[in-house]
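Only one protein chain is missing from this complex, and each of the others stays in its spot.
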Amino acid sequence: MTPYFMPFWALLTRDLRLSVREGGGAALALGFFALVATLVPLGVGSDLMLLAKVGGGVLWVAAVLAALLSLDRLFQADYEDGSLDLITLSPLSLEGAAAAKITAHWLSTGLPLTLLSPVLSVLFGLSGPATLALALSLAIGTPAVSAVGAIGASLTLSLRRGGLILPLIVLPLLVPAVIFGAGMVVAVQTGLANGALGLLAAFSLAATLLSPFVAAMAVRLNLAG
Amino acid sequence: MITTLTAEKLTVQRGSRRLVEGLSFTVKAGQALALEGANGAGKTSLLRLIAGFLPAAAGAVTLLQDGREISEPEERGRFVGWLGHHDALKASFTVSEQLTFFGKLNGRSGDGTTLLEQAHLLEQIGLTRQAELPCRYLSAGQRRRLALARLLLTGRPLWLLDEPFAALDTAGKALVARLIALHCGQGGIVLAATHEPLGLGNEVLRL
Partner (left out) sequence: MFDWLFRYANPARFMSLSGTLLPWLWGAAVLSLLAGLYMGFSAPPDYQQGRTVLILFIHVPAAIMATNVYACIVVASLFSLVNRHILADVAARTAAPLGAAFTLLALVTGSLWGRPMWGTWWEWDPRLVSTLVMFFLYLGYSALWGAIEDETKAARICAVLALVGAVNIPIIKFSVEWWNSLHQGESIMSGNLAGPFLWPWLVMQLFYMLLFVCLWLMRIRTAILERRVRNLMQASP
C-alpha cells in the first residue's frame, strides 16, 4: 500500500489546491446552497411551520445541486490538458486516482455544505435535533453525491457541452440519497425511527466503494476513443 | 531494463477508421525510432497504442524486460515516459510545484524531488530563473521544456514522444536531441513521431 499512498495523496492535494486557485474553492457551492435556501421561502411563503416541514428535503436537494456544480470538470480538465494521460501512466492506478479525485471533490463541496447547513437550517426554522439530523445526514450522504457524481463525470468527460447531461444522468441515480437523507430529518421531526440513517449509510458506503472502479472503467473507455 | 520493444502485425484503429495495418518492427535498448508520416496518418494513435491507452485492433506489442515478456497494456504503461501534444501544465501552479507534484505522483518519496534534484533538472532544461513562475506566464517553448523536465523526472526507460520539436527554437531543439541521445546512451528506447529528423542516425518508420 505504501507505494500508492504518496501518489494518492499528491493527487488529492493537487486537486484541492486547484479547486481553490482556479475554481473558487468551496465558495461557489456554498453560495449556490445559500441562494437556493433563500429562493425557496420566497417562492412558497414565509410560514415557518411549513418551511420547517419541508426544510429537510429542500436543503437536501439544494445541497445535491450545489455539489453537482463543479462535477463536470472533475475529469474533464485533466483530460483536456493531457494530465489524465500522465496520471494513467503513473504508479497510481486509475481506480486510486478516481478515489483521490472523489475525496478531493467531497472535501471541497460536500464537507463545506455540511458545515454550512446548520446556518441554513435556521432560515427554515428547523428545531435543534432536526438541524443536527440534517447535518449528520449530509455528512453521511454527500460522499455518495461525490461518488455517483464522479461516475457521471467520467462518462461525460469528453463532451464539450456535456454540462447539462451530467445532472440528467446523475440526479435519478441520487434519488435514494435524497429520500433517505431527508428521511433522517423527518424521523427526528416526527419522533418515529424509520431506519433512514442505516439505509443512507449503506447507500453511501456502496457508492463510495464501487464508484472508483466504474469511473476508472469509463476513463479508460474515453482515453481509448 | 527494457531490452526490446516489439510490435507484431499491429493494426491501429481509431473509431471505425483503420489507420495502420499489419505493422511490425523491433527497437532495441539504446535505439531510437522516428515515426514519420502525414498528419492524420496515425502517428499519435500508434504512440497511444504502445503506451497502452488504445487497444490494438489486431496484433500485439511486447516489451522484453530482463527476459520477461510484458504485453498487457496497463503493465506496459509503467515503463513509458510520455510526451504528448498537450503540456499537462496547470496555469496556477509554479514550475517547481509542477515538478514536485509529478515527482510525488511517480512515487518519489520524501519531498517529491529534493531541491537539489529540482535545481539540477531546471538547469538542464534552462528554466532555472522561472522556478517560481506560475505556468500561465511561460512561453510555448518554455512549457515544452518543462514537459521535458517532467519526462526526465519519471526515469522511465521507454520514451514515447509526440512531436518533441514542436514549439521549440533552435536551442530548444538541440536540447531535445541532446536529451534523446543521452537517454539512448543510457540504454533507453525512444520512439518519436516527428516531422524533423532526429539527427541520431536512427531508423525511420514511415506511416
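Here the chain labels run A and B in written order, and each chain numbers its own residues starting at 1.
As a convention for this text, a residue touches a chain if its C-beta (ideal position, glycine included) is under 8 Å from a C-beta of that chain, and two chains touch if they have at least 3 such contacts.
Keep in mind the model is a prediction, meaning the values are calculated, not measured.
**Q** Return the single residue from A:13, A:93, A:127 or A:158 that touches the missing chain.
**A** Answer from the full complex: A:158 touches the omitted chain.
**Q** Taking the entire complex into account, which one of A:41, A:176 or A:212 touches the absent chain?
**A** The one listed residue touching the chain not shown is A:176.
**Q** Sort through A:90, A:103, A:146 or A:222 and give me the one touching the missing partner chain.
**A** Spelled out, the listed residue whose C-beta touches the missing chain is A:222.
**Q** Take the complete complex as the reference. Which residues in chain A touch the chain that isn't displayed?
**A** 151, 155-156, 158-159, 161-162, 165, 168-169, 171-173, 175-176, 179-180, 183, 186, 194, 199, 203, 214, 217-218, 221-222, 224-225
**Q** Please output the residues of chain B touching the missing chain, sorted low to high.
**A** Within chain B, the residues touching the omitted chain are 15-16.
Please note the rule applied: only the chains that are shown with their structure count from here on.
**Q** Round to the nearest whole Å and give the separation of the Cα centres of chain A and chain B.
**A** About 36 Å separates the centre of chain A from that of chain B.
**Q** Note which residues of chain A are touching chain B in the complex, please.
**A** By the definition above, chain A touches chain B via 3, 6-7, 9-11, 14, 17-18, 21-22, 78, 80-83, 85-92, 223-225.
**Q** Under the touch definition given earlier, write down the residues of chain B that touch chain A in their complex.
**A** 15, 51-55, 77-78, 80, 82, 84-93, 101-102, 104-109, 112, 150
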